[in-house]
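Before anything else, here's the structure in question.
The complex is shown incomplete by one protein chain, all other protein chains being positioned as in the whole.
Per-chain numbering from 1; labels A, B and C assigned in written order.
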Amino acid sequence: MITASIIGGSGYGGGELLRLLLAHPCVEVKQVTSRSHLGEYVYQIHPNLRKRTQLKFSDPAAMEPVDILFLAQPHGQAQHHIEAYAKLAPKIIDLSADFRLRDAGFYEQWYGEKHAAPEWLSKFVYGLPELHRTEIATANYISGVGCNATASNLALLPLIKAHLLDLSVPIFIEIKVGSSEGGAQGNSGSLHAERANVIRTFSAFGHRHTAEVIQETGVNAARVSLTMTAVDIVRGVLATAHAKVKQSVRTKDLWKAYRTAAAENPFLRVVREQRGVYRVPEPKILAGTNYADLGFELDESNGHVVAMCAIDNLMKGASGSAVQCMNLMMGWEETMGLEFMGLHPI
Amino acid sequence: MITASIIGGSGYGGGELLRLLLAHPCVEVKQVTSRSHLGEYVYQIHPNLRKRTQLKFSDPAAMEPVDILFLAQPHGQAQHHIEAYAKLAPKIIDLSADFRLRDAGFYEQWYGEKHAAPEWLSKFVYGLPELHRTEIATANYISGVGCNATASNLALLPLIKAHLLDLSVPIFIEIKVGSSEGGAQGNSGSLHAERANVIRTFSAFGHRHTAEVIQETGVNAARVSLTMTAVDIVRGVLATAHAKVKQSVRTKDLWKAYRTAAAENPFLRVVREQRGVYRVPEPKILAGTNYADLGFELDESNGHVVAMCAIDNLMKGASGSAVQCMNLMMGWEETMGLEFMGLHPI
Amino acid sequence: MITASIIGGSGYGGGELLRLLLAHPCVEVKQVTSRSHLGEYVYQIHPNLRKRTQLKFSDPAAMEPVDILFLAQPHGQAQHHIEAYAKLAPKIIDLSADFRLRDAGFYEQWYGEKHAAPEWLSKFVYGLPELHRTEIATANYISGVGCNATASNLALLPLIKAHLLDLSVPIFIEIKVGSSEGGAQGNSGSLHAERANVIRTFSAFGHRHTAEVIQETGVNAARVSLTMTAVDIVRGVLATAHAKVKQSVRTKDLWKAYRTAAAENPFLRVVREQRGVYRVPEPKILAGTNYADLGFELDESNGHVVAMCAIDNLMKGASGSAVQCMNLMMGWEETMGLEFMGLHPI
Partner (left out) sequence: MITASIIGGSGYGGGELLRLLLAHPCVEVKQVTSRSHLGEYVYQIHPNLRKRTQLKFSDPAAMEPVDILFLAQPHGQAQHHIEAYAKLAPKIIDLSADFRLRDAGFYEQWYGEKHAAPEWLSKFVYGLPELHRTEIATANYISGVGCNATASNLALLPLIKAHLLDLSVPIFIEIKVGSSEGGAQGNSGSLHAERANVIRTFSAFGHRHTAEVIQETGVNAARVSLTMTAVDIVRGVLATAHAKVKQSVRTKDLWKAYRTAAAENPFLRVVREQRGVYRVPEPKILAGTNYADLGFELDESNGHVVAMCAIDNLMKGASGSAVQCMNLMMGWEETMGLEFMGLHPI
């Protein structure tokens, strides 16, 4: 049994994390902070937690030491306080974008400002177990993952690991996302009457998560793009990557690559059915789960591969991966506390 | 550890039940039947179960004995086979409507046909633990509950238990429901293009679940009505009951009655906040949980009470209550396997 | 051809009104004001108007005289400026709540503050043609209508006009509403992630529109209540009124009352089918139309009548009725510019 606290607990990522930690058999939650909701019961903001915890939001200035500290603040906060946070806990997992990129220059290029704690970048490991399981197990500092980057990276993972792609050809990743990705603050376009029924391509290219895809896949920056389209769902991301396989690569080669990936990773599943309603990866059935469902189609006549990955952006795309990292860091079963199967229908 | 099987596992209620039993720490699932999907993997129909079970749908004619048998067939099946089913297992929980009513004449009145096994009606206990906890604990045969009846019965439970209602005045229960209530077969009105964006009052009165409300509350049949309106959600029921309290009943009396109900029942919660987004019971945050959230407002000037109950129709309104009953029958913790907190946002 | 201007054109009601006036064969729109969007093209806020008008939002302090002035400001504005507005145009239609109630004391009771221009209350006619067609035709000042009040008043209209109700028994009106009713500003509960998938009873009783129902139906204030529930739709209101008919009233009497109402009013339709998907009034198919669809069910055994009315809250519940009033005031065909049939499916 270890103790954990969350800094920044009133947002969607923080709330999801709190839910997972409260249910985790080996964790005791000590504090959850929120300046704007200081003193309120956490269940008043996260109503699913009613009758499950009597915790109140506490002051971030009054933190007690714990075994592991989770940071769930908006982008740009953690890098300013990381020294102080590191004195509170020997292990830190930061869900924000602050420590995802390893290179300060690359960070500045994508985030448009100098990093406030560049010397810390090399101390963090990118928190996607499917890519960094071994390093995570021995790390003290883990960065979170961008949800869109995660869907993209996992869509490409089997193809890249098996060296099946012709990387001289650009990769176009079309990403469809739900509204919870916009966070609990929202903007004028987040109002239900404006956001319902949308198919809204809010970013044709240039989305910041692209940087994580470039870093983690090693694909040339000029040859990968993420196009972001908002659709009418609350939770969920589907990434559909269009790429080209090397000559003579066939469907059976892809089957092998995908099955290997699923065998090596407890939260990866291959979804490629010939019948029924659910033949391809869909975020619809993943709400609350930590699964990343993968699928693919190959046009053998021209090498065009369509690689898909569906996740719950708040789980595998944020808090679920964070808990998975904690499990690895502590030497626990990787799936502990992440067993929820998801609902059908929903 | 006990063994369990499900007859009729391809529908929504059967699928939800299977999900709960697979995750239950004290149950081993032996068989799940489906004639139409015989031989298929259950995860092809219930895609959330992929990588969680390799069970295939089996033939209902080839059942092996188990400790407990769940029946999840369409209405009108179980009553024809109950003798045979009783030979397969010492304990049976039937999710259908076949054994919910205690009186054969009352059944005929509401279902429009004679009951095929009237002698079995008295052997069954109505499977709502909040009303029949003690009897369920010693029963061998448990009926399921109607989801709309459950929302109605629980909305009224604190008021009736505390004798606060003036039962000479009619009770109008307005019920809003999601599409999963219509089942996996659907009809022409269930097509997404016709069912999306609806506020469709498909039954002004006369819904069959009314019979369960009359039976379980004891309210005079002429003075209670259920009005059913379909709205654009998949899971969830909200029942809003309009009734009149006895003279001199005040809001503080209702608070006491509701708090008592919540204290006595692990899955009842009172939701009545003065601030924030979630001030009243809402099915939105209950997907996958076994909670019934209760709320009320009283107009002290005229005694008009608005009593609300929100549930997930497939959980507390069907499979969740069934598992809760199993826990009670086996002497286990009532909440075992039903700990999922629900998601926010969703 | 007359000239018209709109004060307060950036909200949903103002935008809908502008759309109707731009398409109206006898109206030329001169100015549309917005302080916050001053100088912007109106199509930047109301994107459906792109390529249909090059109007820009103008300054409310720089209005030119017109034949008719529409006020579409938030509640509480018009009453402070009505003297000035009356100098700009001989005819005024105010969509806000400021001049809906005829009695200053009644206004204060429901709105919690003294009315700023009580002497003007008697100059206004309540802008629901189905109730005040004759007075509207000769009036210079027309108030708007509350959308929930309109659905309620029209649900009851046939029953009240035909004297079929037992008014000694309370009337419970259950109203389900879409998100556009919350306006273009919204609040924390209007965020898509919080507002999607809701069945949220945000007002059990005490909604301000109740005052308009009391005033227009003449029902005793203690015996009518509106219960408001938000559901996941953008446009639309369904009011379901539960009342009691006088003894010996039968279904055929209701048919006669409803058919009479539909015959006398071009925008009232009776929807009561025995087959098909669309058997009852539904806002789903009314988006953009000025129809009020009416339906009913009577339980002859106890006199319980369920009376339904579906409307588009921005049309019949606001801007559509306003244009209908203008048509009557100008002596034009009542339906002019309001001919849109609505879409199926949608």
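In this text, a residue touches a chain if its C-beta (ideal position, glycine included) is under 8 Å from a C-beta of that chain, and two chains touch if they have at least 3 such contacts.
For clarity, every value in this text was computed on a predicted model and none was experimentally measured.
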Shown chains in contact with the undisplayed one are A, B, C
Among A:L238, A:A261 or A:C325, contact with the omitted chain is made only by A:L238
Of C:I2, C:L22, C:A86 or C:A221, the residue touching the omitted chain is C:L22
Sole touch to the unshown chain from A:C26, A:A116, A:A137 or A:V306: residue A:V306
Among B:R195, B:H242 or B:K316, contact with the omitted chain is made only by B:R195
Chain A positions in touch with the non-displayed chain are 170, 172, 174, 176, 188-189, 193-194, 196-202, 204-205, 222-223, 225, 227, 229, 231-233, 236, 238, 240, 242, 276-277, 279-284, 295, 297, 299, 301-302, 304, 306, 308, 310, 345-346
Listed in rising order, the chain C residues that touch the chain left out are 12, 15-16, 19, 22-23, 44-52, 180, 234-235, 262, 269, 271, 273, 275-278, 282, 285, 287-289, 291, 293, 339-346
Chain B positions in touch with the non-displayed chain are 12, 178-180, 182, 184, 186, 190-193, 195-197, 232, 234
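The rule is simple: only the chains that are shown with their structure count from here on.
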Top of the farthest list for chain B, CA-centroid basis, is C
Chain A and chain C have mean C-alpha positions lying a whole-number Å distance apart equal to 45
So, in whole Å, the Cα centroid of chain A is separated from that of chain B by 35
Whole-Å distance, C-alpha centre of chain B to that of chain C, is 38
Note: chain B residues in touch with at least two other chains are 277, 282, 345-346
